[in-house]
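Please read through the structure below; I'll follow up with questions.
All protein chains of the complex are present and in place, except for one that has been dropped.
Think of it as A and B in the order they're written, each chain with its own count starting at 1.
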Amino acid sequence: MLTRRTTLLSGLALPALHRAALAADPIKIGMTQPLTGSVAASGNYVANGAKIAVEVLNRQGGVLGAPIQLILEDNKSNPREAVAAAEKLVLRDKVPVLIGAWSSTFTLSIMPKLLEYKVPMVVETSSAERITTSGNPYVFRIAPTSEMEAVAFAEQLGKFSPAIRKIDFLSVNNDFGRGAAEKFTKALSAKGITIGRTETMTPEATDLSAQLTALKQSDGDTIFLTTGVEQQTLALRQAVEQRLGKRFVTTGGSFPDALLANPLPAGNMSYHILFYAPWFPEKAPHPQIAQAYTAEWNRNNWEFAGLTEGFRGYDAVLTVVEAIRLAGKAEPEAIREALWKVKLQGVNGNISFTKEGPAGRESGQNKPNVAIVTLSEGKTGQL
Amino acid sequence: MSALLGWGFVAAMAALPLVMPDPYLLAVLTSAGIFIIGAISLNLLLGYTGQLSLGHAAFFGLGAYASALTSLGFDIGIGFGHRLRLEPQPVAVGFLAAILVSGCFGWLLGRLAFRIRGAYFVIITICFAQVLRMVALNWVELTQGPMALVGIPPFALWLPGRGVVELYAKNQTYWLVLGVAVLAFLVVRQIVHSRIGRALVALRENETLARSVGIRVTHYLVIATVVSAAIAGAAGSLFAHYVRIVDPDVFLFIYTVTMVIMVITGGKGTLWGPVVGGLIFGPLPDMLRGSAPPEAQWIAYGLAMILLVMFLPRGIVPAVAGWLPARRAAAPLPAPAPSPVQGGAG
Partner (left out) sequence: MQQALQHLVNGTILGGTYALLGIGLTLIFGVMRVVNFTHGELYAFGAYMAYGLVALLRLDFYLSLLLATLLGTALGAAIELLLLRPLRRADIDSVMLAMIGAALVLQNANMWAWGGVAKLVPSPFAGTPLVFGPVSVMPLRLFVLGISCALLVGFWLLLERTRAGIAMRATFQDAETASLMGVRVGWVSTATFAIGSGLAAAAGALLGPVFMVSPTMGDLVGLKAFAIVILGGLGNLPGAVIGGFALGYVEEFGGGFLSTEYRDAFGFLLIILVLAVRPQGLVALKERVG
């Protein structure tokens, strides 16, 4: 058995002189996340989830008799850096498999390099449709597309009271935000809901008063908010300020945890579409796995709300390691073949891949679960 | 540096992939080389005209977008129901488009900005890059905005006996970038040693005097800006087809700063300055990746800038030339050296 400290080899490459060295050479997994920059909060949560998954698995003896080593590279919330990070991981560290890269834009920018170097990547967060439909056979996505999220949400419409009749969108100006607006429009107008206006914001914008004042003019009752947690917090706070008086639903699976400690004034309830609701692990599809993950996270004294996104990294590592086990060797092509055979219980639910995209060059897509969590006066509930 | 030493250096760099075929090393040097080309072009403005242009990333980014869009093709509405369509073109056409578009914008900025000098010029160049970034972010129909232009084809070159081949292999792109860098160097050298170059230096040293002896100040400054912008555009095109993604962040101030650091470290106003500075600062981020967090690296960059300005204001190349008094050839403005083969090195 390996101890915790020696097995978690971080990206800082502490020389593996310790007891870890007595086992076989570690099996490397490369991961790139936005650890700094505009979407750093989420990226750090996902990275932490991956780290504890590696710890847990190494405590159980690693894979193929070797310890697992996670090499983490910052992509600085920037697509060019995402490419540089992937090249470093593949060319210098020679990892046989990648996990990444949070935002759809970062993932899309890495994808040509996957084809070039023939290394598979498990996509843990990105929601853009074209990631799995562009014919890249090295992409395996465990996160839901915006469309899957919208369709799953539409099935739960009946839980809202008063009912949702007309909606507007406030979206970050990128694949994530625009994609969500498009897919929710499609899924909800099919249910007879009227669509109002769509306002966009740049990812680094802090003052959203102009957008919110414009949205106030609409007679919609609900605003779908799609962006990272920082901007979710800003938008929800500023909406109170501008007296919007509308229901907010955030999409994409991240949660504005800053509002737990600094809640909005009484009478403001917001709704959040999440893929894991850490307040209610017993309601997860596989409670014992969700509880193990939650316990490990809490043992590190990390922010509780980070659990909502950390599971992505956790499930991604479980998936990759399972594929390595099935492949019987840590080689890119073998892992790619094996990813198709993965059948696994994760924090979010069952993980397995179905084929998407042009025949012969299909990408893998998993079908995840969706939960709607409410937040009011710093307290959460599940719808 | 004498022409012989220069060509020896080029030969050594060209031989490198044969001696050390490590793909990671070549990847690092290739992206460093692209920024060195940018630095060479910036040096023409910064070093020879004395204009502190801090919007150079604008030309680099314009080149990247022009080249990517030409090779991907586009179809946009231009108002009144008309549409502008372009079928995907060969990458070489994109490369030329990059040079052309950046050069045109260089002319525009040159006309506009040289009415003003000093601090105003600096700020207007910064704003110019910012406005372009906002346009790239929001003109989604053309640029895909923050979704970035993805799937840009790699460079393709017609090679004797093999037809048109796509340059996937690291050593091929490395040689291509090296070739363009040599070409850019020779163009700048040719300008510096021509009438234009002498006029520019006269301007830098004493504008009033230069005007009084009849040098057409704006005219020469605009020529220098156009050439500088065009070379930066070429570098941007290389970048687009090498990284194969272009997003609005190519216009960020930090890219300009990277090029500025290369120029002032090596020595602004010397032909080899940007090359020397670029070889130091270009590979550094990738070398430090893993051993130091990116913040530490940028702190080091910042400190280097401050220390250079304070203690080595003219840069490394003039300082080294000063220590080696025998080799007087590397003085800031060398006398016209015997002209080498012109532009034959692509």
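Quick note on the criterion: contacts are C-beta pairs under 8 Å (C-beta built on N, C-alpha and C of every residue); 3 or more make two chains touch, one makes a residue touch a chain.
Here the structure is a predicted model, which means the values were calculated and not measured.
Contact with the undisplayed chain is limited, among A:200, A:270 or A:348, to A:200. Check B:89, B:138 or B:190 against the missing chain and you find that the one touching it is B:138. Checked against the full complex, the candidates B:128, B:185 or B:255 give a single residue touching the omitted chain, namely B:128.
Residues of subunit B in touch with the missing chain: 50, 52, 112, 115-120, 122-124, 126-128, 130-131, 134-135, 137-138, 253, 257, 260, 264, 293-296, 298-299, 301-306, 309-310, 313. Listed by residue number, the positions of subunit A touching the unshown chain are 35-38, 40-41, 44, 173, 199-202, 204-207, 209-211, 213-214, 216-217, 230, 233-234, 237, 240-243, 258, 261-265.
One rule holds for everything that comes next: only the chains that are shown with their structure count from here on.
Work out the mean CA point of subunit A and of subunit B, and you get 38 Å between them. If you check the complex, the residues on subunit B that touch subunit A are 23-24, 27, 31, 137-138, 140, 145-148, 150-151, 168, 243-245, 247, 249-250, 286, 289-291, 293-295.
On the side of subunit A, the complex with subunit B involves touching residues 11-13, 36, 73-74, 76, 78-80, 83-84, 87-88, 91-92, 104-105, 108-109, 111-113, 116, 128, 134, 173-175, 178, 202-203.
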